[in-house]
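Removed: one protein chain of the complex. Kept in place: all other protein chains.
Moving on to chain A:
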Amino acid sequence: MATEQLVVAPLLVALVTAILTLVVHQYTRVQQVVSGLGGIAYLGAVAMLVQRVRSGAGSHGVEGVLTYQLSDWGAPFGIALVADDLSAFMLALTAVVSLVALAFSMRYIDEAGQRVSYHPLYHFMLVGVTGSFLTGDIFNLFVWFEVMLMSSYVLVVFYSGPRHTKAALQYVVLNLVGSALMLLAIGGLYSTTGTLNMADMARRLADPASFGITLAPVLGLSAVLFVVFALKAGIVPFQWWVPAAYRAAPAPVSAMLAGVVKKVGIYAIIRLYFTVFANAAPMDLSLPGLAGESTLAFFGPVLFIMGAASIVLGGVAAVNRDDIDNLLAYSSIGQVGFIVIGLAFAAGGVVAGWQAPDPYGSVAVLGLAAALVYSLNHALAKAALFLASGAVYESVGTIEFDELGGLAGRMPLLSTGFFVAALSLVGVPPLLGFFGKFLVFDAAVNAGSNLGIGVALLGAILTIAYVTRAWNRGFWGERTEAVEQATPQYGLFATVLVLAVVALAVGVAFDPVVDAAIDAAEAALGTDSYIEAVGLEDSLTGGDGGGH
(Lines give C-alpha, C1' and ligand atoms only; values in the text may rest on other atoms or scores of the structure.)
Protein backbone atom coordinates (compact mmCIF):
# COMPACT_ATOMS: atom_id res chain seq x y z
CA MET A 1 0.00 0.00 0.00
CA ALA A 2 2.82 2.34 0.87
CA THR A 3 4.13 1.83 -2.63
CA GLU A 4 0.90 3.02 -4.17
CA GLN A 5 0.75 6.06 -1.95
CA LEU A 6 4.09 7.09 -3.33
CA VAL A 7 2.25 8.16 -6.48
CA VAL A 8 0.77 11.20 -4.74
CA ALA A 9 4.06 12.10 -3.05
CA PRO A 10 5.42 14.52 -5.73
CA LEU A 11 2.03 16.19 -5.94
CA LEU A 12 1.79 16.61 -2.18
CA VAL A 13 5.36 17.83 -1.82
CA ALA A 14 4.83 20.53 -4.45
CA LEU A 15 1.47 21.53 -2.98
CA VAL A 16 2.74 21.70 0.60
CA THR A 17 5.76 23.71 -0.53
CA ALA A 18 3.52 26.11 -2.41
CA ILE A 19 1.33 26.65 0.64
CA LEU A 20 4.25 26.94 3.06
CA THR A 21 5.99 29.53 0.89
CA LEU A 22 2.73 31.45 0.85
CA VAL A 23 2.49 31.30 4.66
CA VAL A 24 6.02 32.59 5.24
CA HIS A 25 6.03 35.09 2.39
CA GLN A 26 6.81 38.01 4.67
CA TYR A 27 10.20 36.57 5.56
CA THR A 28 12.07 36.53 2.28
CA ARG A 29 15.01 34.46 3.54
CA VAL A 30 12.81 31.84 5.20
CA GLN A 31 10.68 31.67 2.09
CA GLN A 32 13.71 31.06 -0.08
CA VAL A 33 14.91 28.29 2.20
CA VAL A 34 11.47 26.66 2.27
CA SER A 35 11.17 26.98 -1.48
CA GLY A 36 14.62 25.52 -2.08
CA LEU A 37 14.03 22.64 0.32
CA GLY A 38 10.69 22.04 -1.36
CA GLY A 39 12.41 21.83 -4.73
CA ILE A 40 14.91 19.32 -3.36
CA ALA A 41 12.15 17.33 -1.65
CA TYR A 42 10.28 17.27 -4.95
CA LEU A 43 13.32 15.84 -6.69
CA GLY A 44 13.57 13.27 -3.87
CA ALA A 45 9.92 12.29 -4.11
CA VAL A 46 10.14 11.94 -7.88
CA ALA A 47 13.36 9.93 -7.58
CA MET A 48 11.68 7.52 -5.16
CA LEU A 49 8.63 7.16 -7.38
CA VAL A 50 10.77 6.66 -10.49
CA GLN A 51 12.90 4.11 -8.70
CA ARG A 52 9.79 2.23 -7.54
CA VAL A 53 8.23 2.25 -11.00
CA ARG A 54 11.49 1.26 -12.68
CA SER A 55 12.10 -1.55 -10.21
CA GLY A 56 8.86 -3.14 -11.35
CA ALA A 57 6.51 -2.42 -8.47
CA GLY A 58 2.93 -2.17 -9.66
CA SER A 59 -0.75 -2.25 -8.83
CA HIS A 60 -3.16 -5.06 -9.53
CA GLY A 61 -0.42 -7.42 -10.50
CA VAL A 62 0.90 -5.27 -13.33
CA GLU A 63 4.59 -4.53 -13.18
CA GLY A 64 5.75 -0.97 -13.56
CA VAL A 65 2.39 0.78 -13.34
CA LEU A 66 1.48 2.24 -9.97
CA THR A 67 -2.07 3.40 -9.40
CA TYR A 68 -3.45 5.46 -6.57
CA GLN A 69 -7.21 5.79 -6.28
CA LEU A 70 -8.03 9.09 -4.63
CA SER A 71 -10.16 8.65 -1.49
CA ASP A 72 -10.19 4.95 -2.28
CA TRP A 73 -12.93 5.34 -4.86
CA GLY A 74 -12.16 2.61 -7.31
CA ALA A 75 -11.84 3.48 -10.97
CA PRO A 76 -13.79 4.53 -12.95
CA PHE A 77 -15.82 6.34 -10.26
CA GLY A 78 -13.02 8.10 -8.49
CA ILE A 79 -10.02 9.87 -9.90
CA ALA A 80 -7.10 7.57 -10.44
CA LEU A 81 -3.51 8.74 -10.37
CA VAL A 82 -1.35 6.52 -12.54
CA ALA A 83 2.43 6.45 -12.59
CA ASP A 84 3.97 4.30 -15.29
CA ASP A 85 7.28 4.53 -17.10
CA LEU A 86 6.01 7.36 -19.31
CA SER A 87 4.87 9.50 -16.37
CA ALA A 88 8.06 8.64 -14.51
CA PHE A 89 10.19 9.78 -17.45
CA MET A 90 8.38 13.10 -17.70
CA LEU A 91 8.45 13.65 -13.93
CA ALA A 92 12.18 13.01 -13.77
CA LEU A 93 12.73 15.60 -16.50
CA THR A 94 10.50 18.06 -14.64
CA ALA A 95 12.24 17.56 -11.32
CA VAL A 96 15.73 18.23 -12.68
CA VAL A 97 14.83 21.28 -14.74
CA SER A 98 12.58 22.81 -12.09
CA LEU A 99 15.16 22.50 -9.31
CA VAL A 100 17.89 24.15 -11.37
CA ALA A 101 15.57 26.90 -12.58
CA LEU A 102 14.47 27.46 -8.99
CA ALA A 103 18.08 27.79 -7.83
CA PHE A 104 18.58 30.29 -10.66
CA SER A 105 15.57 32.35 -9.63
CA MET A 106 16.85 32.75 -6.08
CA ARG A 107 19.53 35.09 -7.41
CA TYR A 108 17.88 36.30 -10.57
CA ILE A 109 14.52 37.55 -9.31
CA ASP A 110 15.10 40.58 -7.11
CA GLU A 111 14.06 40.53 -3.50
CA ALA A 112 10.93 42.61 -3.97
CA GLY A 113 9.93 40.32 -6.81
CA GLN A 114 10.42 37.23 -4.72
CA ARG A 115 8.22 38.72 -2.03
CA VAL A 116 5.44 39.18 -4.58
CA SER A 117 4.56 35.51 -4.48
CA TYR A 118 7.12 34.28 -6.98
CA HIS A 119 7.82 31.11 -5.02
CA PRO A 120 4.22 30.04 -4.36
CA LEU A 121 3.39 30.61 -8.02
CA TYR A 122 6.38 28.61 -9.14
CA HIS A 123 5.42 25.68 -6.97
CA PHE A 124 1.76 25.86 -7.95
CA MET A 125 2.89 25.64 -11.56
CA LEU A 126 4.84 22.55 -10.57
CA VAL A 127 1.71 21.14 -8.90
CA GLY A 128 -0.21 21.56 -12.13
CA VAL A 129 2.52 19.98 -14.23
CA THR A 130 2.88 17.03 -11.86
CA GLY A 131 -0.86 16.49 -11.71
CA SER A 132 -1.09 16.51 -15.51
CA PHE A 133 1.60 13.83 -15.73
CA LEU A 134 -0.03 11.63 -13.13
CA THR A 135 -3.75 11.86 -13.65
CA GLY A 136 -5.68 9.07 -15.27
CA ASP A 137 -8.85 11.04 -15.88
CA ILE A 138 -9.40 13.49 -18.70
CA PHE A 139 -11.51 15.97 -16.80
CA ASN A 140 -8.92 15.95 -14.06
CA LEU A 141 -6.35 16.63 -16.76
CA PHE A 142 -8.32 19.79 -17.59
CA VAL A 143 -8.21 20.84 -13.94
CA TRP A 144 -4.44 20.33 -13.66
CA PHE A 145 -3.97 22.24 -16.90
CA GLU A 146 -5.84 25.13 -15.36
CA VAL A 147 -3.76 25.01 -12.18
CA MET A 148 -0.63 25.10 -14.30
CA LEU A 149 -1.95 27.85 -16.58
CA MET A 150 -3.22 30.10 -13.81
CA SER A 151 0.24 30.24 -12.26
CA SER A 152 1.93 30.62 -15.62
CA TYR A 153 -0.36 33.57 -16.52
CA VAL A 154 0.87 35.43 -13.48
CA LEU A 155 4.46 34.43 -14.04
CA VAL A 156 4.37 35.65 -17.66
CA VAL A 157 3.07 39.05 -16.53
CA PHE A 158 5.45 39.02 -13.55
CA TYR A 159 7.35 42.21 -14.44
CA SER A 160 4.09 43.85 -15.52
CA GLY A 161 5.69 46.32 -17.88
CA PRO A 162 3.98 47.32 -21.15
CA ARG A 163 5.52 44.45 -23.11
CA HIS A 164 4.66 41.91 -20.44
CA THR A 165 1.02 42.89 -19.99
CA LYS A 166 0.46 42.73 -23.73
CA ALA A 167 2.10 39.30 -24.07
CA ALA A 168 0.19 38.02 -21.05
CA LEU A 169 -3.11 39.30 -22.42
CA GLN A 170 -2.54 37.39 -25.65
CA TYR A 171 -1.48 34.29 -23.73
CA VAL A 172 -4.43 34.44 -21.33
CA VAL A 173 -7.16 34.99 -23.94
CA LEU A 174 -5.73 32.27 -26.14
CA ASN A 175 -5.60 29.77 -23.31
CA LEU A 176 -9.07 30.67 -22.07
CA VAL A 177 -10.47 29.89 -25.49
CA GLY A 178 -8.35 26.72 -25.47
CA SER A 179 -9.84 25.72 -22.12
CA ALA A 180 -13.39 26.19 -23.39
CA LEU A 181 -12.50 24.04 -26.39
CA MET A 182 -11.06 21.38 -24.10
CA LEU A 183 -14.26 21.35 -22.05
CA LEU A 184 -16.28 20.87 -25.23
CA ALA A 185 -14.15 17.94 -26.33
CA ILE A 186 -14.22 16.35 -22.89
CA GLY A 187 -17.99 16.75 -22.57
CA GLY A 188 -18.46 15.22 -25.98
CA LEU A 189 -16.16 12.32 -25.21
CA TYR A 190 -18.01 11.70 -21.96
CA SER A 191 -21.29 11.71 -23.76
CA THR A 192 -20.15 9.33 -26.49
CA THR A 193 -18.05 6.93 -24.44
CA GLY A 194 -19.82 7.26 -21.07
CA THR A 195 -16.65 7.64 -19.08
CA LEU A 196 -13.91 10.10 -18.22
CA ASN A 197 -11.37 7.64 -16.91
CA MET A 198 -8.68 7.16 -19.53
CA ALA A 199 -8.22 3.45 -18.90
CA ASP A 200 -11.96 2.88 -18.94
CA MET A 201 -12.25 4.91 -22.13
CA ALA A 202 -9.52 2.84 -23.77
CA ARG A 203 -11.31 -0.33 -22.70
CA ARG A 204 -14.64 0.84 -24.06
CA LEU A 205 -13.17 2.04 -27.34
CA ALA A 206 -11.61 -1.36 -27.91
CA ASP A 207 -15.02 -2.92 -27.85
CA PRO A 208 -17.38 -0.18 -29.01
CA ALA A 209 -20.27 -2.44 -29.92
CA SER A 210 -20.90 -3.78 -26.43
CA PHE A 211 -20.80 -0.30 -24.92
CA GLY A 212 -22.92 1.27 -27.62
CA ILE A 213 -20.26 3.68 -28.82
CA THR A 214 -20.05 5.07 -32.32
CA LEU A 215 -16.45 5.75 -33.17
CA ALA A 216 -16.75 8.52 -35.73
CA PRO A 217 -17.68 11.24 -33.20
CA VAL A 218 -14.88 10.04 -30.94
CA LEU A 219 -12.42 10.66 -33.75
CA GLY A 220 -13.81 14.14 -34.34
CA LEU A 221 -13.77 15.02 -30.64
CA SER A 222 -10.27 13.68 -30.23
CA ALA A 223 -9.26 16.01 -33.05
CA VAL A 224 -10.78 18.96 -31.18
CA LEU A 225 -8.90 17.91 -28.08
CA PHE A 226 -5.73 17.63 -30.15
CA VAL A 227 -5.95 21.33 -31.00
CA VAL A 228 -5.78 22.16 -27.29
CA PHE A 229 -2.72 20.00 -26.71
CA ALA A 230 -1.03 21.36 -29.82
CA LEU A 231 -1.69 24.84 -28.45
CA LYS A 232 -0.01 23.94 -25.16
CA ALA A 233 2.93 22.40 -26.97
CA GLY A 234 3.21 25.37 -29.33
CA ILE A 235 3.14 23.36 -32.55
CA VAL A 236 2.53 25.15 -35.87
CA PRO A 237 -0.13 26.50 -36.56
CA PHE A 238 -0.69 27.13 -32.84
CA GLN A 239 2.72 28.59 -32.15
CA TRP A 240 2.22 32.32 -32.43
CA TRP A 241 1.86 32.98 -28.71
CA VAL A 242 5.22 31.34 -27.95
CA PRO A 243 7.78 34.08 -28.69
CA ALA A 244 5.91 36.90 -26.93
CA ALA A 245 5.17 34.86 -23.81
CA TYR A 246 8.69 33.45 -23.53
CA ARG A 247 10.27 36.84 -23.94
CA ALA A 248 7.99 38.49 -21.41
CA ALA A 249 8.48 35.89 -18.68
CA PRO A 250 11.50 36.03 -16.36
CA ALA A 251 14.35 33.80 -17.61
CA PRO A 252 13.85 30.91 -15.15
CA VAL A 253 10.15 30.90 -15.97
CA SER A 254 10.90 30.81 -19.72
CA ALA A 255 13.20 27.88 -18.98
CA MET A 256 10.31 26.13 -17.25
CA LEU A 257 7.79 27.05 -19.95
CA ALA A 258 10.01 25.79 -22.75
CA GLY A 259 11.56 22.90 -20.87
CA VAL A 260 8.64 21.52 -18.94
CA VAL A 261 5.25 23.13 -19.58
CA LYS A 262 5.49 22.50 -23.34
CA LYS A 263 6.18 18.85 -22.58
CA VAL A 264 2.84 18.62 -20.80
CA GLY A 265 1.18 19.11 -24.18
CA ILE A 266 3.47 16.47 -25.70
CA TYR A 267 2.77 14.11 -22.82
CA ALA A 268 -0.99 14.56 -23.17
CA ILE A 269 -0.74 13.79 -26.89
CA ILE A 270 1.26 10.63 -26.23
CA ARG A 271 -0.95 9.49 -23.38
CA LEU A 272 -4.30 10.08 -25.01
CA TYR A 273 -3.58 9.32 -28.64
CA PHE A 274 -1.27 6.35 -28.14
CA THR A 275 -2.64 4.78 -24.97
CA VAL A 276 -6.32 5.60 -25.25
CA PHE A 277 -7.44 6.39 -28.78
CA ALA A 278 -4.98 4.07 -30.54
CA ASN A 279 -6.81 1.26 -28.82
CA ALA A 280 -10.04 2.09 -30.62
CA ALA A 281 -11.48 -0.70 -32.71
CA PRO A 282 -10.91 -0.43 -36.46
CA MET A 283 -13.42 1.68 -38.30
CA ASP A 284 -13.98 2.86 -41.79
CA LEU A 285 -12.44 6.22 -42.32
CA SER A 286 -13.74 7.67 -45.50
CA LEU A 287 -11.87 10.94 -45.32
CA PRO A 288 -10.24 12.23 -48.48
CA GLY A 289 -6.59 11.28 -48.75
CA LEU A 290 -6.64 8.98 -45.78
CA ALA A 291 -6.60 5.25 -46.06
CA GLY A 292 -6.55 3.42 -42.80
CA GLU A 293 -8.77 2.13 -40.17
CA SER A 294 -7.13 3.14 -36.94
CA THR A 295 -7.61 6.47 -35.21
CA LEU A 296 -3.89 6.96 -35.49
CA ALA A 297 -4.11 6.63 -39.26
CA PHE A 298 -5.75 10.02 -39.07
CA PHE A 299 -3.36 11.56 -36.55
CA GLY A 300 -0.18 10.21 -38.17
CA PRO A 301 -0.27 12.53 -41.20
CA VAL A 302 -1.63 15.41 -39.10
CA LEU A 303 1.26 15.06 -36.66
CA PHE A 304 3.72 14.82 -39.52
CA ILE A 305 2.52 17.94 -41.29
CA MET A 306 2.38 19.98 -38.09
CA GLY A 307 5.76 18.71 -36.94
CA ALA A 308 7.41 19.38 -40.28
CA ALA A 309 5.88 22.85 -40.46
CA SER A 310 7.12 23.58 -36.92
CA ILE A 311 10.66 22.50 -37.77
CA VAL A 312 10.82 24.63 -40.89
CA LEU A 313 9.01 27.70 -39.58
CA GLY A 314 10.70 27.70 -36.17
CA GLY A 315 14.13 27.10 -37.68
CA VAL A 316 13.86 29.70 -40.41
CA ALA A 317 12.43 32.31 -38.06
CA ALA A 318 15.10 31.66 -35.44
CA VAL A 319 17.98 32.33 -37.82
CA ASN A 320 17.21 35.98 -38.24
CA ARG A 321 16.41 37.18 -34.70
CA ASP A 322 18.14 40.09 -33.07
CA ASP A 323 18.20 39.00 -29.45
CA ILE A 324 18.98 35.76 -27.64
CA ASP A 325 15.56 35.22 -26.06
CA ASN A 326 13.75 35.70 -29.33
CA LEU A 327 16.06 33.30 -31.10
CA LEU A 328 15.59 30.71 -28.37
CA ALA A 329 11.82 31.08 -28.42
CA TYR A 330 11.62 30.45 -32.18
CA SER A 331 14.10 27.62 -31.87
CA SER A 332 11.75 26.13 -29.29
CA ILE A 333 9.04 25.90 -31.94
CA GLY A 334 11.44 24.15 -34.29
CA GLN A 335 12.70 21.75 -31.65
CA VAL A 336 9.21 20.71 -30.62
CA GLY A 337 8.70 19.90 -34.30
CA PHE A 338 11.37 17.22 -34.01
CA ILE A 339 9.49 15.69 -31.08
CA VAL A 340 6.25 15.78 -33.02
CA ILE A 341 7.59 14.10 -36.15
CA GLY A 342 8.94 11.37 -33.88
CA LEU A 343 5.35 10.90 -32.74
CA ALA A 344 4.19 10.93 -36.35
CA PHE A 345 6.52 8.05 -37.25
CA ALA A 346 5.28 6.23 -34.17
CA ALA A 347 1.67 6.73 -35.24
CA GLY A 348 2.56 5.32 -38.64
CA GLY A 349 4.15 2.34 -36.96
CA VAL A 350 1.05 1.68 -34.93
CA VAL A 351 -1.01 1.63 -38.08
CA ALA A 352 1.33 -0.85 -39.67
CA GLY A 353 0.59 -3.22 -36.83
CA TRP A 354 2.60 -2.74 -33.71
CA GLN A 355 4.03 -5.80 -32.07
CA ALA A 356 5.32 -5.90 -28.53
CA PRO A 357 7.96 -5.85 -27.12
CA ASP A 358 11.02 -5.89 -29.30
CA PRO A 359 13.11 -2.83 -28.51
CA TYR A 360 14.31 -0.98 -31.63
CA GLY A 361 12.34 -3.53 -33.64
CA SER A 362 9.15 -1.64 -33.94
CA VAL A 363 8.77 1.76 -35.48
CA ALA A 364 6.17 2.78 -32.94
CA VAL A 365 8.43 2.17 -29.97
CA LEU A 366 11.34 3.75 -31.78
CA GLY A 367 9.37 6.82 -32.78
CA LEU A 368 8.03 7.36 -29.27
CA ALA A 369 11.43 6.74 -27.70
CA ALA A 370 12.93 9.27 -30.13
CA ALA A 371 10.29 11.80 -29.16
CA LEU A 372 10.94 11.22 -25.47
CA VAL A 373 14.72 11.40 -25.67
CA TYR A 374 14.34 14.53 -27.75
CA SER A 375 11.99 15.98 -25.14
CA LEU A 376 14.58 15.35 -22.46
CA ASN A 377 17.30 16.92 -24.57
CA HIS A 378 15.17 19.94 -25.35
CA ALA A 379 14.23 20.34 -21.70
CA LEU A 380 17.83 20.29 -20.52
CA ALA A 381 19.46 22.22 -23.35
CA LYS A 382 16.78 24.84 -23.86
CA ALA A 383 16.40 25.44 -20.13
CA ALA A 384 20.17 25.89 -19.90
CA LEU A 385 20.13 28.33 -22.82
CA PHE A 386 17.26 30.39 -21.41
CA LEU A 387 19.05 30.52 -18.06
CA ALA A 388 22.23 31.53 -19.86
CA SER A 389 20.32 34.29 -21.60
CA GLY A 390 19.03 35.43 -18.21
CA ALA A 391 22.55 35.34 -16.81
CA VAL A 392 23.82 37.43 -19.73
CA TYR A 393 21.04 39.94 -19.14
CA GLU A 394 21.82 40.12 -15.44
CA SER A 395 25.54 40.53 -16.06
CA VAL A 396 25.65 42.71 -19.15
CA GLY A 397 22.25 44.38 -18.99
CA THR A 398 21.21 43.47 -22.52
CA ILE A 399 20.62 40.41 -24.70
CA GLU A 400 20.55 42.25 -28.04
CA PHE A 401 23.11 40.77 -30.42
CA ASP A 402 24.01 44.28 -31.56
CA GLU A 403 25.27 45.20 -28.13
CA LEU A 404 26.91 41.88 -27.36
CA GLY A 405 30.21 40.41 -28.48
CA GLY A 406 33.23 38.72 -27.00
CA LEU A 407 31.37 37.16 -24.11
CA ALA A 408 33.52 34.05 -24.50
CA GLY A 409 36.66 35.82 -23.35
CA ARG A 410 34.94 37.92 -20.71
CA MET A 411 32.87 35.14 -19.09
CA PRO A 412 34.42 31.79 -19.95
CA LEU A 413 32.33 29.84 -17.42
CA LEU A 414 29.01 31.02 -18.78
CA SER A 415 30.21 30.63 -22.35
CA THR A 416 31.19 27.03 -21.70
CA GLY A 417 27.73 26.30 -20.33
CA PHE A 418 26.08 28.03 -23.27
CA PHE A 419 28.35 26.29 -25.75
CA VAL A 420 27.73 22.80 -24.36
CA ALA A 421 23.96 23.34 -24.21
CA ALA A 422 23.99 24.78 -27.74
CA LEU A 423 25.96 21.80 -29.03
CA SER A 424 23.46 19.50 -27.39
CA LEU A 425 20.70 21.34 -29.22
CA VAL A 426 22.61 20.91 -32.47
CA GLY A 427 23.24 17.25 -31.73
CA VAL A 428 26.97 16.73 -31.35
CA PRO A 429 28.07 13.43 -29.81
CA PRO A 430 28.46 12.50 -27.00
CA LEU A 431 25.84 14.99 -25.85
CA LEU A 432 22.27 13.90 -25.35
CA GLY A 433 21.10 15.89 -28.37
CA PHE A 434 23.05 13.61 -30.69
CA PHE A 435 21.08 10.57 -29.54
CA GLY A 436 17.83 12.47 -29.77
CA LYS A 437 18.53 13.41 -33.40
CA PHE A 438 19.94 9.97 -34.15
CA LEU A 439 16.77 8.29 -32.89
CA VAL A 440 14.57 10.63 -34.90
CA PHE A 441 16.54 9.79 -38.06
CA ASP A 442 16.49 6.11 -37.15
CA ALA A 443 12.72 6.21 -36.72
CA ALA A 444 12.39 8.03 -40.04
CA VAL A 445 14.47 5.39 -41.81
CA ASN A 446 12.54 2.58 -40.18
CA ALA A 447 9.26 4.20 -41.06
CA GLY A 448 10.54 4.44 -44.63
CA SER A 449 9.78 8.12 -44.75
CA ASN A 450 12.17 9.89 -47.11
CA LEU A 451 10.27 13.10 -46.67
CA GLY A 452 10.71 12.73 -42.91
CA ILE A 453 14.46 12.31 -43.29
CA GLY A 454 14.58 15.36 -45.53
CA VAL A 455 12.65 17.54 -43.08
CA ALA A 456 14.75 16.38 -40.14
CA LEU A 457 17.93 17.10 -42.10
CA LEU A 458 16.71 20.56 -43.00
CA GLY A 459 15.82 21.12 -39.34
CA ALA A 460 19.26 19.97 -38.22
CA ILE A 461 20.93 22.36 -40.67
CA LEU A 462 18.75 25.25 -39.53
CA THR A 463 19.61 24.45 -35.92
CA ILE A 464 23.30 24.64 -36.74
CA ALA A 465 22.70 27.91 -38.55
CA TYR A 466 20.98 29.75 -35.73
CA VAL A 467 23.13 28.31 -32.97
CA THR A 468 26.29 29.32 -34.85
CA ARG A 469 24.87 32.75 -35.41
CA ALA A 470 24.07 33.19 -31.72
CA TRP A 471 27.55 32.04 -30.82
CA ASN A 472 29.31 34.22 -33.38
CA ARG A 473 27.41 37.37 -32.63
CA GLY A 474 27.15 37.06 -28.88
CA PHE A 475 30.20 35.22 -27.70
CA TRP A 476 32.93 35.70 -30.26
CA GLY A 477 34.22 38.77 -31.94
CA GLU A 478 35.12 42.07 -30.42
CA ARG A 479 34.05 42.93 -26.94
CA THR A 480 31.49 45.66 -26.90
CA GLU A 481 31.45 48.34 -24.27
CA ALA A 482 28.52 46.74 -22.49
CA VAL A 483 30.36 43.43 -22.23
CA GLU A 484 33.55 45.12 -21.06
CA GLN A 485 31.72 46.80 -18.20
CA ALA A 486 29.70 43.75 -17.26
CA THR A 487 29.69 42.33 -13.76
CA PRO A 488 29.71 38.53 -14.03
CA GLN A 489 27.14 36.75 -11.87
CA TYR A 490 28.92 33.52 -11.04
CA GLY A 491 26.04 32.13 -8.99
CA LEU A 492 23.86 32.26 -12.11
CA PHE A 493 26.59 30.81 -14.32
CA ALA A 494 26.86 27.80 -12.03
CA THR A 495 23.23 26.77 -12.62
CA VAL A 496 23.71 26.97 -16.40
CA LEU A 497 26.79 24.79 -16.05
CA VAL A 498 24.88 22.28 -13.94
CA LEU A 499 22.31 21.76 -16.70
CA ALA A 500 25.05 21.57 -19.34
CA VAL A 501 26.85 18.95 -17.27
CA VAL A 502 23.61 16.97 -16.88
CA ALA A 503 23.09 17.06 -20.67
CA LEU A 504 26.65 15.82 -21.08
CA ALA A 505 26.33 13.16 -18.37
CA VAL A 506 23.12 11.61 -19.69
CA GLY A 507 24.70 11.69 -23.15
CA VAL A 508 27.80 9.83 -22.00
CA ALA A 509 25.84 7.37 -19.87
CA PHE A 510 23.12 6.99 -22.45
CA ASP A 511 22.19 3.35 -21.85
CA PRO A 512 19.92 3.87 -18.83
CA VAL A 513 18.29 6.84 -20.55
CA VAL A 514 17.48 4.96 -23.73
CA ASP A 515 16.23 2.03 -21.67
CA ALA A 516 13.97 4.36 -19.72
CA ALA A 517 12.76 5.98 -22.95
CA ILE A 518 12.01 2.63 -24.58
CA ASP A 519 10.22 1.41 -21.46
CA ALA A 520 8.25 4.65 -21.44
CA ALA A 521 7.37 4.19 -25.11
CA GLU A 522 6.22 0.65 -24.43
CA ALA A 523 4.23 1.84 -21.43
CA ALA A 524 2.55 4.41 -23.67
CA LEU A 525 1.60 1.71 -26.16
CA GLY A 526 0.78 -0.95 -23.57
CA THR A 527 -2.88 -0.10 -23.23
CA ASP A 528 -3.84 -3.45 -21.78
CA SER A 529 -1.52 -3.28 -18.82
CA TYR A 530 -2.57 0.33 -18.27
CA ILE A 531 -6.21 -0.73 -18.09
CA GLU A 532 -5.40 -3.65 -15.86
CA ALA A 533 -3.25 -1.62 -13.49
CA VAL A 534 -6.01 0.93 -12.98
CA GLY A 535 -8.00 -2.02 -11.68
CA LEU A 536 -10.98 -1.86 -13.97
CA GLU A 537 -11.16 -5.60 -14.45
CA ASP A 538 -12.13 -6.31 -10.87
CA SER A 539 -14.14 -3.23 -9.98
CA LEU A 540 -16.51 -3.08 -12.88
CA THR A 541 -17.24 -5.86 -15.23
CA GLY A 542 -20.32 -5.98 -17.31
CA GLY A 543 -22.83 -3.46 -16.05
CA ASP A 544 -24.76 -1.59 -18.62
CA GLY A 545 -21.55 0.11 -19.62
CA GLY A 546 -23.27 3.42 -19.22
CA GLY A 547 -23.87 3.43 -22.94
CA HIS A 548 -26.87 4.71 -24.70
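Points to keep in mind about this one:
Keep in mind that, in the parts below, contacts are C-beta pairs under 8 Å (C-beta built on N, C-alpha and C of every residue); 3 or more make two chains touch, one makes a residue touch a chain; residues count from 1.
Here is the rule we go by: contacts and distances are computed from a predicted model.
This figure omits one chain of the complex; the name its UniProt record holds, of "D-galactarate dehydratase", "Formylmethanofuran dehydrogenase subunit A", "Effector of murein hydrolase LrgA" or "Sodium:proton antiporter", is "Sodium:proton antiporter".
Among A:33, A:184 or A:281, only A:184 touches the chain left out of the display. Among A:34, A:129 or A:168, only A:168 touches the chain that is left out of the view. Considering the full assembly, A:194 is the residue among A:194, A:315, A:459 or A:474 that touches the omitted chain. Chain A meets the missing chain through residues 76-77, 139, 142-143, 146, 149-150, 153-154, 157, 160-163, 165-170, 172-173, 176-177, 179-181, 183-184, 186-188, 190-191, 194-196, 244, 247-248, 540, 543-544, 546-548.
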